[in-house]
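Each chain you see keeps its place in the complex, though not every chain is here.
Residue numbering begins at 1 within each chain, and the chains themselves are lettered A and B in the order written.
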Amino acid sequence: MTQKGLFNKINGNFKNKDIVSLRQFDTKSIYKLFKVTKKMADIAKHAKSSNILKGNIVTLLFYEPSSRTFGSFAAAAKQLSGHTIEIINPTDFSSVSKGETFEDTIRVFEAYCDLIVLRHPEKGAAQKAAEIAKFVPVINAGDGIGEHPTQALLDLYTIYQKFGKLNNLTGLFAGDLLNGRTVKSLLRGLSLFSNNIAYLLSPKQLKLSREDFDDFKKSGLKLIEIENKKDIPKNANFWYWTRTQKERFKNKKNYEEVKNKFIVTKKVLQDFGNKDMILMHPLPRVGEILPEVDGDKRAVYLTSEIRNGMYIRMALLSLVLGKIK
Amino acid sequence: MTQKGLFNKINGNFKNKDIVSLRQFDTKSIYKLFKVTKKMADIAKHAKSSNILKGNIVTLLFYEPSSRTFGSFAAAAKQLSGHTIEIINPTDFSSVSKGETFEDTIRVFEAYCDLIVLRHPEKGAAQKAAEIAKFVPVINAGDGIGEHPTQALLDLYTIYQKFGKLNNLTGLFAGDLLNGRTVKSLLRGLSLFSNNIAYLLSPKQLKLSREDFDDFKKSGLKLIEIENKKDIPKNANFWYWTRTQKERFKNKKNYEEVKNKFIVTKKVLQDFGNKDMILMHPLPRVGEILPEVDGDKRAVYLTSEIRNGMYIRMALLSLVLGKIK
């Protein structure tokens, strides 16, 4: 084992890098990742038996359960014949409950494996783990209100897959833009590319914060806040729909008022959508897109978004472990 | 991926079929399954390293824990070099606890794998999952008071293995015949074949329901209700013993009265059994067969029944995934 590089920019070279934040990525690295992701999709679709990760052990260390992300990483490793060590809720396990520190737990598990995938409820945990682990890279599978970079990357890839580009795009972001971790990560991703426009549709209480708004604007992304579905641009390439959580509203009357304005129905899609767009959602959804829409071929949240999540993770595991260049 | 066929009769062709109920099986399909099961037993016994499921991913989605069925399916997949994604109690996982529907969960997991094995506490859940899953087949690993088809199949196979046939057999069913899911499934299986006789021995409170009794009778199975061990036929090929659960009795005095009548001891086996029979139990047992009987070579509940469960599941996985014809 050789000491790994510290957490840093990817610059087109993923080998032994920690994947903690979308901030590590430049456009070149994203395109490289997507090229490998496309290969992975081919492997998975044709059910070729791939040995790319044969002999590699990936620890899935989940301090909070997340069936979708867990299943996606597990499937990604196994599609490539990699092994997994699966630890869910280690705080219920004896060592941690006896008072073992996060540091010691990370040090112990890095001795058993080639890579750690970490899910943690606290912002900053992935960065911390990346600094602690001396020999193996760490991939962030979501750290609380922090980041969830593989979710943002699969969203970007889904758009890229449909339109063959990541610039000159117009997107609609709807729902809770104040708290939504995935919204902000995707906006950050789009801001790396030129001439993108994001329409922002949300209840007043859940608008993008002034700070975030200014940040993204500075980075070159064109942001347009709208208040009504009628203002959705007819030429949007994608809608990125998210939950408006009841618990975010102090005044429940306000919630009831806005709730129905933020539901996608067949009629909404027909009245305000266009033929070539895609309808995305980071899941889980709890009613904000009606099941009647699921069968529409523009609805990709239960189809290509899910599959792309697995392909992106297959690509990241292979690149970070140095099995693909 | 190609769209799978809808849940339906097997008719000798298992590929891409959901396995939800024993009602899907005819005698031809059962014999075909058993032929493959025998091959699987050979593979497992000789510890040959089989690659039949190499490259396949099976999701074990268990909405309630069941160590035996879970272990059996996991072992079945791994005996053939298949991979598993293991999700136990997804309702504790964040997506589902955030309110994700059963539909969305099934759609998500089918994107990660080639086949879903579902355990669920609610009757009808397996059928529902089979209808939701668009691309991958679903195998029912028990849905509440509904069905548990692989248990019934392993019971049938155990009888078939011993006697080389599934017709012209005489069996004794004892214990709780009113509520026992496995009893009814096995009776259904036997009713597909000709000239079988089932003696039914149970407390009055736990007799087979009139409806079930008439149903099985109509299908050609000969049913004989008895009230005393003395009436057990001397030529029974098998005894299928089950638990009489205390909680089924409103009157605890009644329970105490019948309890001891339904315990298999060495003496009971000697007085009322015969040399060539087998003694079966679907497990778990909690006292209704005494450990002193375990060493008897007729007792198969902890030996061939358990192993046959794994072989049946190996066969089903291989057939449904189209790896064996």
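Here is the rule we go by: a residue touches a chain if its C-beta (ideal position, glycine included) is under 8 Å from a C-beta of that chain, and two chains touch if they have at least 3 such contacts.
Predicted, not measured: the structure shown is a model, and the values here were computed from it.
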item	value
Homo-oligomer size of the whole complex, from 2 visible chains	3
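Methods note: only the chains that are shown with their structure count from here on.
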item	value
Centre-of-Cα separation between chain B and chain A, whole angstrom	41
In the complex with chain A, residue positions of chain B that touch it	1, 54-57, 59, 83, 85-87, 90, 92-96, 98-100, 103-105, 107-109, 111-114
Of chain A, residues touching chain B in the complex	45, 47-50, 64-68, 70-72, 74-75, 78-79, 86, 283-287, 291, 302-303, 306-307, 310
